[in-house]
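Right, I'll just put the structure down here and ask away after.
For this depiction, one protein chain was excluded, whereas all remaining protein chains were kept in their positions.
By written order: A, B, C, D and E. Residues from 1 in each chain.
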Amino acid sequence: MTAETEFVPMTVLDELLQFLKEDIPAGDVTSDAVIPDVDCNAVIRAEQDGILAGIEEASILFSHFDVAITSRKRDGEAVKKGDAILSVSGKAKQVLLVERTTLNILGRMSGIATRTAVMAGIVKRENPACRVAGTRKTCPGFRRFDKKAVMIGGGDPHRMNLSDGILIKDNHLALVPIEEALRKARAHSAYKKIEVEVESTADAVKAARAGADIIMLDNMTPGQVRETIGVLKTEGLRERVVIEISGGIDEGTIRDYAACGVDVISMGALTHTVKNFSFSLEIQPPGQL
Amino acid sequence: MTAETEFVPMTVLDELLQFLKEDIPAGDVTSDAVIPDVDCNAVIRAEQDGILAGIEEASILFSHFDVAITSRKRDGEAVKKGDAILSVSGKAKQVLLVERTTLNILGRMSGIATRTAVMAGIVKRENPACRVAGTRKTCPGFRRFDKKAVMIGGGDPHRMNLSDGILIKDNHLALVPIEEALRKARAHSAYKKIEVEVESTADAVKAARAGADIIMLDNMTPGQVRETIGVLKTEGLRERVVIEISGGIDEGTIRDYAACGVDVISMGALTHTVKNFSFSLEIQPPGQL
Amino acid sequence: MTAETEFVPMTVLDELLQFLKEDIPAGDVTSDAVIPDVDCNAVIRAEQDGILAGIEEASILFSHFDVAITSRKRDGEAVKKGDAILSVSGKAKQVLLVERTTLNILGRMSGIATRTAVMAGIVKRENPACRVAGTRKTCPGFRRFDKKAVMIGGGDPHRMNLSDGILIKDNHLALVPIEEALRKARAHSAYKKIEVEVESTADAVKAARAGADIIMLDNMTPGQVRETIGVLKTEGLRERVVIEISGGIDEGTIRDYAACGVDVISMGALTHTVKNFSFSLEIQPPGQL
Amino acid sequence: MTAETEFVPMTVLDELLQFLKEDIPAGDVTSDAVIPDVDCNAVIRAEQDGILAGIEEASILFSHFDVAITSRKRDGEAVKKGDAILSVSGKAKQVLLVERTTLNILGRMSGIATRTAVMAGIVKRENPACRVAGTRKTCPGFRRFDKKAVMIGGGDPHRMNLSDGILIKDNHLALVPIEEALRKARAHSAYKKIEVEVESTADAVKAARAGADIIMLDNMTPGQVRETIGVLKTEGLRERVVIEISGGIDEGTIRDYAACGVDVISMGALTHTVKNFSFSLEIQPPGQL
Amino acid sequence: MTAETEFVPMTVLDELLQFLKEDIPAGDVTSDAVIPDVDCNAVIRAEQDGILAGIEEASILFSHFDVAITSRKRDGEAVKKGDAILSVSGKAKQVLLVERTTLNILGRMSGIATRTAVMAGIVKRENPACRVAGTRKTCPGFRRFDKKAVMIGGGDPHRMNLSDGILIKDNHLALVPIEEALRKARAHSAYKKIEVEVESTADAVKAARAGADIIMLDNMTPGQVRETIGVLKTEGLRERVVIEISGGIDEGTIRDYAACGVDVISMGALTHTVKNFSFSLEIQPPGQL
Partner (left out) sequence: MTAETEFVPMTVLDELLQFLKEDIPAGDVTSDAVIPDVDCNAVIRAEQDGILAGIEEASILFSHFDVAITSRKRDGEAVKKGDAILSVSGKAKQVLLVERTTLNILGRMSGIATRTAVMAGIVKRENPACRVAGTRKTCPGFRRFDKKAVMIGGGDPHRMNLSDGILIKDNHLALVPIEEALRKARAHSAYKKIEVEVESTADAVKAARAGADIIMLDNMTPGQVRETIGVLKTEGLRERVVIEISGGIDEGTIRDYAACGVDVISMGALTHTVKNFSFSLEIQPPGQL
C-alpha cells in the first residue's frame, strides 16, 4: 500500500465496502452455488489507452478480502491497450466477489483521469500557469472518488462540498446584493477564501473591490474574459484575485480560453459526462497456477 | 407523492440523505454566512429534450426539507428544452441546500432514461418482443438509481446485484465445467432463474440441455446469433430459454441484433457511459413572489 | 475458516457484532469487576443429539476477539449428547464476552437444522425428488441465519426476502385478477421466476397457462393435491411448473404430502417455532491448562 | 400511540426498520410489478387463544408507512381465536410492505407472552410473592422485544444484558474464589446489585455472608432448594437476599419449586423455545371499502 | 424553529439523538417503572448570569419528542440568574427523557459562549478590528457544538477540522522546509487559504514571502509580536497576511496582545477548559397545569 492509501484507510474502506454491499446485499448466489474452494490467479488488463485511476481503491478491496496483489501499475500512470494493470492471487470466490465493483471503480475513475489529463494537457501547452478544475457535478455517492480522479488527471479538485468553501453564485445574488454578501462572508471567518460568480465585467470589478479572493467568470466568451481581465488590471485588482472561468467549455474552445490568461478553468463535464475506461478481468483456472 | 415513492421511502430517503451529507458534511458555509432568512420560489428547467427521471427523488429531497412542490412533471415524461419540470416554494436556504444534489441526480437519471428510451425505441421498431436491459456496470453508490432510470426509460433492470440471480460467466466456467455448474445451480434452490454466458453455439446448446433458463450470447456477430438460435430451434430447445445478447452493441449495430430474434439486448453503456441531461435551477427573489 | 465463511465476512461479522452489542452495550460489568487477566481453555458440548449449525458464526466471533479455536466439528455434522463441538483457548475475559451470544446462535441454528434434517429425511425416503423448504416466517433480526440453518439441514431456502422473487399471494389476488397479475409480473423483468399461490385446481391451471414458473398449493389435502397435479398433467402443464405445497404440514402428515408427487414442501414452523438445541460452555481454570 | 411507545420511539423505530430492511433490501418486487395504486382495509386476526404482545410494534410500523390504525386491542390483553386484534386502512402496497414483518413480530412476542402468563399463573396460585423471570437466552437481534414480551406476560425481565448487572456464574468461579469475587464486585460500584450462582447450600451461605444481593440456586431439586432456604434462615441470612432458582424447570415441576418459598424462578425456555402465536392478515379489496 | 436550525436539521438531529442514545441505550427504567402517563409543564432556568447557547439544540430535542416549546430565549442572548430560558409542555415521560442530555448541552455550550463573549469584549475594547478564535482543542464527539458556541459568543470558529484548511505547524516543519511546504500547499489547490505557524520573526517574513495567507505567531511575548509586525510592515508584507497569535493567552494578558495590532487571537482554553453554565429544570405536576 502506498502512503496515500494509508492516510484515511478508515473512511475510504468504509465507502468501498458500502459499494460492495450494494452489489452483494446477501451473498453471491452464483459462487455460493457453483464455485469450488480453489485458489486462482487473475489479471486486470486495460482495453484502451489512457491514464490509470482507481488502482489504490482496487488494491484496498482485494487486500481486504485476502487476495494478494502480485503486481500493479500506479495511479496516474499512462497505459496502453492490452497492458496488465493489476495481477492478483487468492481464493477464486473472493476474486469473483469484488470483480464487478472493482472494475466499475477503475472504469469510472480512469475515464475521468484520462479526460482530465487530455484537457489539462491542452491548457498547459497554451498557458503553463493555468489549471483545469473539477466541480461539484459528480455522481451522487461517488464524490470523493470523482474528485480524486480529477486530481490524478492533473486537475485542481476545487471545493469538495458546500462546507468546504464560500462560493457566492447567481442564486445567492438573487437574494442579497454582491457587496453585502462579501461583507458578510468576510465577517464569517478569516480562514476561508471567498469566491464570487459574476456574469459581467462590472460585477467582477465590484467583487474584487469588495474583497473576493476568487472571481468566477460565468459563461463569458473569450473576448469578454479578456476584456474583464483587462479592466481588472487597469484598476489594479488583477493581482488580488484568482480568475476562474466556467460554463460551456469543451475540447473545441478550451485552448482559446486558456490563452486569455485565466488562472483556472472549471468543467462540470469532467465528472458529469464520463466515458467509461474499459478494463477486463480474466481468471486463470487453478491448473494453470 | 405517487404510489411508487411511498413504496420504500425509508431506504430511498436514507440513500438520498447520504448523498446530501456527501455535499454538506458540516453545513453550507456560504448560505450560513450570506443568505437572510427569506422564502423564495424556484424553478428547475430542462435545457435539452429527452425523458425525465429523478423527479421522484428530487421531490423527496425538497419535501424532507419542507420545501413545497408547487408543480412537477412525472418520471418517464418526454420534455422539451425550456420546459419547467419542477417548481418549488420554501426557505431560500433550504432550496440552496439541496440544489446541487438534486440537479446531479436528475442529470444522471434523465441522461440514462433518455438514452435507454432511444435504444429501446430502435429495438421495438425492429422486433416488438425484444427488450433492452441494463447491467451491473453502474456508478458505485448509485446502483439503485441507475437501475431505476433504465426501467423508466423502458428497459429491463436485469439482476440488481450478485445476491439477486444466478449468472454463470466465463470466469466461473474457467473453474467448473458447464454441466456441473448447472447441476449445482439447480440443486441450490428451485426459486431462482439460472443464466449462463456462452461464446459458442455448442455451449449454448449444452447450457440449454443442462437446464439453463437464460442464455447470454457474448460478443457474437449477428450472423453467429442467428446460427445459434437456428440450432437451438432445430434441437427443440429455443422455447425453453430466454436468449440475451451482450457485448459491444451500440446505436449503429443494435437494429441488426434485434432483428436476429433475441429476447433481450443488454448494454453496459446505458449506465457506465452516461451523458448528463442538462437542467438549471433558478431562484426568484422574495420581492418577486 | 472454511471457504463459506470467507465469502461475505464483512456483512456476517457486522451482524454478529450487532448481536454482541445487544448483549454488551457498555462492557461486561461482571468480568470487569471480578475476572483477573488470565488465559483459559473452554469447551462447548452438545447436550443432546442432532445436526450442528452455527459453528461458523461461533468461530468468527471467537476469532474476532483473538480466542483461538483448537478443534471444532463442522456445520451439518451429526453429533451425540456429550460431544465436544468447539474447543477454544484465549483470554478468559474474551471467552466470557462472547459466551452467551455464541450459545444463543448455536442453540437456535442447530435447533432449526436438526428439525429440517428430520423432516427432509422423512420426505426423501418417500419421494427422493421432493425438497423441504423454509419460508419468510423467521425471527426478525435473524433472517440470514435462520435461512442458513434450513440449508444446513438440507432444506431449500426459498426466497430470502421481498426483493428476491415474485410470489403472488391471496392478498395480491384480492386486488388484481390472476391473469393480469401474471402478465404484469412477466413484463417486469425476464430475470425472475414467478410463483403464484392458489387454493383451487382451477386457479392452478389458470396460473400455469398464464406463465407461472412455480405454483404453491395452499392448505390443500393430499387428495386435492393429487387431483390438481392430475389435471395439470392432463392439460400438459405439469412439466412447465414447479409444484410447492404449504400450510399446516407437520411430522404426522408430511409423508402423505411427499407421496403426492410435489416438488417442494414449505413449512413456516421450521423457523417460527424452534426448539432450542442445548449446548454448554465450560471454562477450565488456568491451573488446569 | 400509548405512553409506552412514546418513550423511546427513536431506537424502537430504528430496530423495527432494520427488521423491515432485512425483508426488503431493495423493494418489494411483487407489489412493484403487479399491485395497482389503490387503498384497502386489512384486518389481523388471532388464530388461537392467548395473550397479545407486539401490538405496539405493529402500530409503529403501520403508522410509519402512513397506514391508519382503525381499531386495535392492547398489549397484554387476552384474546380468543378469531378475534380481530388490529384493523388498518391505507395504500395496499404499504400494507403488503409490512405484513410479514409485522406478523413475525406479533407471532413471536405473543407466543412468549402467552407462555409467560401461563407459567406466572401457575406460580402465583402456589406462591403469590414469587415471580417468573426471563434470561439472556433470547433470539439474537430480538433481545429487546423478547424481554418486553416476558414483561407483558407478567414476568420479571431479569438483567437485560452483560452491562446491566453483576451475575457471578460457575465459569467466573472457575477463575476466582467466591469471596474474592464478591469483594471485588462490591468495590466496583455501590450502584449495582450483585448476584451469585451457586450449586450447593454451603456456597449459598458463603455468598450471602460475603454480601450477595441475589443468590441463584442452579439445577437444585425442590428438596435441595428447601434445605438451602432453611439453612439461610437459620443463619439469619434469608432476609438479606433474593432467592432465584434456575435450570430445567418446566410446566410439570414449576409448581413444586414455587412452593419452596423462592422469590424468582427464571426460565430460559420462555425465550429460547418459543411456540409461534398464529395470526392472519386479510386484505379487503377496494370495492369492499 | 429559527432559520439556523432549519439549515442542517438532518445531521444535527442525528448527532443529538446519538447523545440521547448514550444516556438511554435501553429505555429510562425509572420513568418506565414509576411515572404515570400524564402531561406536565417544565421550565429551565439560568442559575447564573451569562450568554445563552444550546437553545436551538434543546428545542430540536424537545420538539423531536413532541414536547411543545411554549416560550424561549434565543441563542446569544444575555441572561440573568433566575431567568426562565425555555418553557415546555408535554408528556412528563418525554420531558424526563431528554432532561439531562439537554442540560448537559446547554451547560457546556453556554459556558463556552459566556467565556468567549468575555474575552471578545476585552479584545474589542482594545482593538475593534481584532477577533478571538477557537481551536481544534474541543471535546471529542462535541466538536460541532463547541465551535458553534464559540461563534455564538462572538468568536471566529477557525478551521473546523483537518479537512477544512491548510495549517502548517511545527511538526510539519520538522519534516519539510517552510518554503517547500508553502510551494506544495499552493500547488495543491487554488481554493484554500494557507496558514503557517512560526516561532520567530525571520520565519514570519519567510512565510509571508512564500505566499502564506495567514501567519500564526506561536507563544510570542507582546514585544515579539510587535517587533514581528513591524518587520512585516517594513518589508511591505503586512497587508498580504492575516496575523494570528496563539499560546498561553489568558484574561490577564489578552488585552496586551490585542493592543499589538494582530488580527486574530486563538485560544484553546475556550473549549478545552470549560466552566459549566448552571441551569435547572423544574417539572410542575399536572395539578398545577
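The definition used in the following text is that a contact is a pair of C-beta atoms (placed from the backbone, for glycine too) under 8 Å apart; a residue touches a chain by one contact, two chains touch by 3 or more.
These numbers were taken from a predicted model, which means no experiment stands behind them.
Participant: May I ask you to name the displayed chains that the omitted chain touches in the full complex?
Facilitator: Checking the complete complex, the chain left out touches A, B, C, D, E.
Participant: Write down which of D:Asp39, D:Glu126, D:Asp156 or D:Asp218 is the residue touching the left-out chain.
Facilitator: D:Asp156
Participant: I'm checking contacts with the chain that's been left out. Which of E:Arg74, E:Lys184 or E:Lys233 qualifies?
Facilitator: E:Lys184
Participant: Counting contacts across the full complex, list the positions on chain E that touch the omitted chain.
Facilitator: Its contact residues with the unshown chain are 15, 18-19, 22-36, 38, 40, 42, 92, 96-97, 99-101, 103-105, 107-108, 111, 136-145, 161-168, 171-172, 174-176, 180-181, 184-185, 187-189, 192, 268-269, 272-276, 281-286.
Participant: For chain D, which residues lie in contact with the unshown chain of the complex?
Facilitator: Missing-chain contacts on chain D: residues 131, 133, 156-160, 163-165, 189-193, 195, 213-214, 242, 244, 263-264.
Participant: In terms of residues, what is the contact footprint of the unshown chain on chain A?
Facilitator: Touching the chain left out of view, chain A contributes residues 2-3, 6-11, 144, 160-161, 163-164.
Going forward, only the chains that are shown with their structure count from here on.
Participant: Per the centroid of Cα atoms for each chain, what is the distance between chain A and chain B, given in Å?
Facilitator: A distance of 23 Å separates the two centres.
Participant: Check each residue of chain E and list the ones that touch at least two other chains.
Facilitator: Expected reply: 25-26, 160, 164.
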